[in-house]
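Heads up, one of the protein chains got dropped from this complex, but the rest are sitting where they should.
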Amino acid sequence: MIGLGVADPSQAQHDTLVVEDLTVAVGTVEVVHQVSFALEAGQRTGLIGESGSGKTLTALAIMGLLPEGLSANGRVLYRGRDLLAMSERELCAVRGDRVAMIFQEPMTALNPVMKIGEQVSEPLRLHRGMGARQARSAAVQALERVRLPDPVEKMHAYPHQLSGGQRQRAMIAMATACSPELVIADEPTTALDVTVQAQILELLVGLVEEGGSSLLLISHDLPVVANVCQRVLVMYGGHIVEEGSVDDVFGEPRHPYTRALLDAIPSLDEDLPSRKLRAIAGSVPGLGEFPPGCPFRNRCPRADDVCAVMPAIEGSDHRAACWHPLA
Amino acid sequence: MGVQILIRVAWLIVSLIAASILVFAVTNVLPGDVAAVILGTSATPEALDTLRHQLGLDQPAWIRYVQWVGGMLHRDFGTSLLSHSAVGPLIVQKLSVSAPLAIASAVIALALALPMGVVAGVNYRKTSGAIISAVSLLGIAIPTFWAGLLLATIFAIQLKLLPAGGFVDWSDNPLGAARSLILPSLALGLVQAAVLTRYVRSAIVDVQREDFIRTARAKGLTRWQALRRHGFRYAAIPVVTILGIQLTGLLVGAIVIENVFVLPGLGRLLFQSVGNRDLIVVQDLVMLLTAVVLVVNFLVDLSYRLIDPRIRSSA
Partner (left out) sequence: MRRRLPLTLVVGVLLVALVIVTALISSVWTPSDPTHVEVSARMKGPTTSYLLGTDQLGRDELSRIMAGARNTLLVGIVTVLIAIGVGVPLGGVAALYRGRVEDTTMRLSDVLLAFPAILLAIMFAAVFQPSTVTAMAAIGIALVPVFARVVRGAGLQIMQQDYVTITRTYGGSNAWIFVRHVLPNVSSVLIVQATVAFAVAILAEAALSYLGLGTPPPTPSWGRMLSESQTFLDQAPMLAFWPGASIALAVLGFNLLGDGLRDLLDPKLVERLELSS
């Protein structure tokens, strides 16, 4: 598999994170296959995929937080230093300070028996060496930045006393407290009410822009990514199958899977009663149960024998991994 | 929250009453006859009747029940049917043996189980964790009285370091008294430690799988820091709950151990009184033990509600 590599050294300076041939395996079974991409400074990139595509595992591998039993190979270069090769101690200096992650379910991701204030202050005390009082006022400021109502009161509240949206705001405050260079958000709004989702996304984008950070937004929700991100990576079966700017990929998809995803979204301005919902034939196989070669083979209308071998991803800016791309 | 506490206090009182009825009912179904035990089998029926009347045994059950409960509430525990001495002071005297024994065992158990459980939990995938787990599994299977016998064999009989039984009064020889308690509290404490270790380990293993530990690590905390700052207070909740239940085990173990080492404590008193059909003492002791268990469980339940903020504020 051909990886991205760093072909252009001057480009490297603009890249916050470069992932090269990242592979995640459960024992001998590979679940993320030689994924490669680069995140530019200040850029918002979306990682799209259904459940089981390996997108969350990719994020966890970058952070070095894979669950027991999973291992990662390849290189994850943060400013030229390979995160996968770092010691736990070195990684701890990076996590929360330079690279931060926001998780999907704030109710379980926050410690239920610890006050919000304490949890939000923690990265500041850890990475900025602040004392208790200083960290507390900085935490209040962080809560104000995420527009949490009554931030001073909320400092003494416990997670279960907040609403879902408020909890996620607290999580965002926690993650952005040290102004990290890269924020990875794993389905940050999926567990929230639809009405709250837009607010949270807007908040996230605002903070990221303000801080000049890069954002890696992981989601299965195409419209969300289309609205928020500039670049998008499409993942299926542990492979990146398409990559490019949001306009290119969503406007003129090259990979059949992307096309199918877009087709499956019902549009409000179409004549609904006369159109059937277009689902993708078949269903997503379980981890480790993908066919050899292109993982989308069994469900692809354009597949044939040559697809038994995994195609390399090719193209210049708008790339796809397919023997029979749409364009 | 205050209402919740009141409700629980009410239930505690109901439980105590229910327990007292149960205890009274069981002990007074005794076919054995205290009068016969006291006077011997050759006593005449008239003598037996007189004695029964003297001891108040010919009154209807419910009157005796009320007298008993009323007495206890006034700190009058009646008089032993056999020795005619007041039961209250008798209990207090025996407590001077049983209480230090129980406390020493509890301390040993906690001092061993907490660190070992944490180590076993943190290293649950490594050999060190597995070893501790295996040892604690063995420890649970060992009957307390066997542990006592083994310890006595080794330290008392073979090595002649500590007494194999008996007890000197605190006032006569405090050092000797303490020495008499070493082996029994070790036997009891070690077995209890094994049981507790399992629970502590289990709580630590579980908490490490929680999402918020992953979040803590994502913030830059090391595994150990995440466990210490976030995990411990969360894991404390199930452990505290268990401690209350463990108390019952401790009390039972104490009763048995006192008989192994011939310690003149409450356990031995209970045992002897049952054999002598000394109703009053049996009733009082069983009621006392049950009350202690019920009250401690109530307190643990209360503290559990205080520790866990989710319950505290939703009540």
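A few points about this structure:
Order of writing sets the chain letters: A and B. Residues in each chain are counted from 1.
FYI, a contact is a pair of C-beta atoms (placed from the backbone, for glycine too) under 8 Å apart; a residue touches a chain by one contact, two chains touch by 3 or more.
Keep in mind it's a predicted model, so treat the numbers as computed, not measured.
The chain we do not see here touches B in the full complex.
Contact with the chain that does not appear here is found for just one residue of B:3, B:73, B:141 or B:159, B:141.
Within the full complex, the residue among B:110, B:149 or B:307 touching the omitted chain is B:149.
Within the whole complex, the absent chain has one touching residue among B:6, B:22 or B:111, and that is B:22. Seen across the whole complex, the unshown chain contacts chain B at 11, 14-15, 18-19, 22-23, 26-27, 29-32, 137-138, 140-146, 149-150, 152-153, 157, 164, 248-249, 251-252, 255-256, 259-260, 270-271, 274-275, 277, 282, 286, 289-290, 293-294, 297.
The criterion applied here is as follows: only the chains that are shown with their structure count from here on.
Each chain gets a centre from the mean of its Cα atoms; for chain A and chain B, those two points are 54 Å apart. Across the complex, chain B meets chain A through its residues 125, 210-212, 214-223, 229-230, 233-234, 237, 307-310, 313-314. Within the complex, the chain A residues that touch chain B are 63, 65, 68, 88-89, 92-97, 100-101, 103, 105, 108-114, 122-123, 126-127, 158, 160-161, 171, 174.
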